[in-house]
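Note sheet for the following structure.
Excluded from the complex is one protein chain; the other protein chains are retained at their positions.
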Amino acid sequence: MPSNLEKALFVFMLATFVGLEIIRKVSPLLHTPLMSLTNAISAISVVGAILITGNERATDLTKILGFVAIVAVFTNIVSGFLITDRMVKMFKKKPQAAGAEVHK
Amino acid sequence: MPSNLEKALFVFMLATFVGLEIIRKVSPLLHTPLMSLTNAISAISVVGAILITGNERATDLTKILGFVAIVAVFTNIVSGFLITDRMVKMFKKKPQAAGAEVHK
Amino acid sequence: MPHFVQYVYIISAAMFILSLKWMNSPASSRRGVAIGSLGMLLAVAGTLAGFPELMGGLSVHNWTWIVTAMVIGTVIGVPIAYIMPMTAVPQRTALSHACGALAAALVGAAEFYQSNQMHEPLAMFKMIALVIETLLGFLTFTGSLMAMGKLQEVLPQRPITYRGQNFVNFTLFSIAGVLAVRLVMVPSDTFLFPIFSGLALLFGVLLIIPIGGADMPTVIAILNSYAGLSACAMGFALGNNLLVVAGALDGSSGLILSIIMCKAMNRSFTNVLFGAFGQMQMKVGHTEQKPVRSASPEEAASILEAAQSVIIVPGYGLAVAQAQHKIRELYDALTRRGVNVKFGIHPVAGRMPGHMNVLLAEADIPYDRLVEMDEINGEFPQCDVALVIGANDVTNPAARTDKSSPIYGMPILDVDKAHTVMVIKRSMNPGFAGIDNPLYYMDKTLMLFGDAKAFVSEMVKELPVRAAA
Partner (left out) sequence: MPHFVQYVYIISAAMFILSLKWMNSPASSRRGVAIGSLGMLLAVAGTLAGFPELMGGLSVHNWTWIVTAMVIGTVIGVPIAYIMPMTAVPQRTALSHACGALAAALVGAAEFYQSNQMHEPLAMFKMIALVIETLLGFLTFTGSLMAMGKLQEVLPQRPITYRGQNFVNFTLFSIAGVLAVRLVMVPSDTFLFPIFSGLALLFGVLLIIPIGGADMPTVIAILNSYAGLSACAMGFALGNNLLVVAGALDGSSGLILSIIMCKAMNRSFTNVLFGAFGQMQMKVGHTEQKPVRSASPEEAASILEAAQSVIIVPGYGLAVAQAQHKIRELYDALTRRGVNVKFGIHPVAGRMPGHMNVLLAEADIPYDRLVEMDEINGEFPQCDVALVIGANDVTNPAARTDKSSPIYGMPILDVDKAHTVMVIKRSMNPGFAGIDNPLYYMDKTLMLFGDAKAFVSEMVKELPVRAAA
C-alpha cells in the first residue's frame, strides 16, 4: 500500500495537470479576477487552521497562532470571493443604459 | 484519515477532469489513433493480472484466469502501441516522394 | 524502506497523461505514443521488480505462467499491428476492447475466488468494486465481439428486434442486480458468481442485438468507456491509483468520442442505443425515378483540369473501395497542374471518428490539406468543383432543409453550394441513413457511376504527367 506521502504526491501531480490545463484556457479578459479567485480558493488552508485551533489539547501558543491564522485567512475568503464577484459582474456583453428598464 | 475508497474517489475525480480536458483538445485528425492509444493505455490492468498470478498462494483456477488475462492484455499492449505508432507516423505535413531523397 | 514502485506508478501515470496530451497535434503525436509505451514499460517492470513491496513481502511466483503469457501476447500482438489493413481499424478496435474487458473481468473473477478460497474476508467496498469490474468487463467483452462481428459483416448488420425485448432485458437486468447485491452482502455465496457472470455475458449480446451495424462506431466508443471504467474498478479493488487514472482516461476518451459522434449525427445517446433506427424504416418513399445527369471519367477529368479550386469530400465508400492511394494520385496530378485541392472532412464520414484522416494520411496526403467541416464550409461557395467520393449522408442538403428527414438538423458539408458538384458512387442506392439525397438531382450535379477506386484511376489516366518546367 502506498504511504501518505505517495498518495499526496499522486494527487498533487493530477491536480497540477488539471490546474495547468484549466488555467491556460481562462479568458485573458479575466486574468485579474482569476488572481483574486485563486487567492480566495487557496484560503482553504482555513481547514488546517481550524483543526489546529480546535484541538482539545491546543496549547496557548497554538491557540494564538491559530487565531491569527483564521483571522488572516477568513479575511481572504470573504474579501476574495466578494471582490471577484464584483469584478466579474462588471463584464457585460450588451451595455445597459443606467437606470433604464430592460425589455426583451 | 480518509479510507482507501475515499482516496481512490479523489484520484478518480481528478483523473476524470484531466481526461475530459485533455481529450477534448485532441486533434480531430487523430481520433482514430486516439482510440487505439487509450485502449493500449487501459491495458495497464496487466498490473492487476500480474499481481494475482504471481501470488505465492495462487490457486490453479487463479493461475489459469490470470494467465488468460495476461495473454489478452499483453496482446492489447503490444498491438495497441505499435498500431497507433503506425497510424500517427502516416500523418505528414509535407509529402515525400517515395524513394526520393530529401534535400533542404 | 522507500516505496519505489509507488513512485514508478506516479511517473507512469504522468506519462500516460502526457501521452494523450500530445495527441493534440500530429506533430507531437509520435512523441505521445513513445512516452505512453515508456510509461507502460515502466509500470510492468516496476510491478515485477516491486512485487514484494506490493504484496507485503511475498516474492513473485509462477514466473513461467507470467512470462509465457507475455510471450504469447506479444506473438499475437505484433502481427495484428503490422498486418491489419487500415480499413479494418474499426474491427481491430472492437477486438481489443473485447480483450481488455475480458482481462479485467477475469482478474476480478480470480480475485473473488482467490479471496474466498483463502477465507480472506472481502470488505464490502472491495466487493462492490469487484462486482462492477466483472459486470462491465464481461458485458463489454461480448458486446465488443458482437460489434466486431457486425462491422466485419459476419453477423447480420440489421437491428434485430422482437416483441417484449425491453421486458426480457429488464427482467435479466433485475436478476443480475439482485445477484450483485447478494454477492456484495455475502461474498461466500460463490455459486452465485458464475450465474452473475453468465448474465453479464448474455447482457452484452442482448444490448447490441437491436442496434444497426452502421451504429457500431458509436457503440464501440461507448464500450471503450465501459472498458475504461472496468479497469478503474480494478484500481479501486486493488487500491492502485495508476489503474484508476488509466481507466478514467480511457473512460473519458470513450465518452467524449461518443458525444462527438452523436452531436455530428444530431442524435442522442438513447436514440443510438434504443432507437433501432437504421436501414429498414426509411427505404420506402422516394422510389420514383427522377432524372440525373451523369458523366464519363474523361469528361470528369477535363472539368477538374479546368478548375482552379477543388474540394474533395471523401466518405465511407472510399474505405470500402480502398481508393485512398488512387486519390493521392489524383491529388498529385491536379496539384501539379496548379489546381488548389483540399479535402473536406466531416466528423462522422466513414465508420469511425477520424476514419478518413487515417486513410488519407496512409496515402501520404499532407494533413494540412485535410480541413474540418466548420472551416471548409465557408469555402464551398468560392469553390469550382466539389468532388464527392463515396460519401452520401454527410452531404445531404435535406439535413438543412427538410424537417421530415430523419437526419434533419445533422450538420453537413455544404457541397451543394459549389459551382459544380460531382459524385462518385456505384449506384443510386442510399448510404447509412437509408434515405435519398436531393443533391443528386440538382442541375449542377454530375453523377460519376462506378467503384471509387476504378473511377478515380480512370480519371488519373486522363491527366498524364506533363514534363515539368
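As written, the chain order gives the labels A, B and C, with residue 1 at the start of each chain.
We take it that contacts are C-beta pairs under 8 Å (C-beta built on N, C-alpha and C of every residue); 3 or more make two chains touch, one makes a residue touch a chain.
Being a predicted model, the structure only gives us computed values, none of them experimental.
The undisplayed chain touches these shown chains across the complete complex, A, B. Panel shows chain B; residues 1-3, 6-7, 9-10, 13-14, 17 of it touch the chain omitted from the view.
Contacts to the hidden chain, counted on chain A, fall at residues 3-5, 7-8, 11-12, 15-16, 18-20, 22-59, 61-63, 65-96, 98.
Following the convention adopted for this analysis, only the chains that are shown with their structure count from here on.
Centre-to-centre separation of chain B and chain C, using mean CA positions: 15 Å. For the pair chain A and chain B, the distance between mean C-alpha positions equals 36 Å.
In terms of their C-alpha centroids, the spacing between chain A and chain C amounts to 41 Å.
Contact with two or more other chains is made by residues 17, 239, 241, 245 of chain C. Contacts with at least two other chains are made by residues 4, 7, 11, 15, 18, 22 of chain B.
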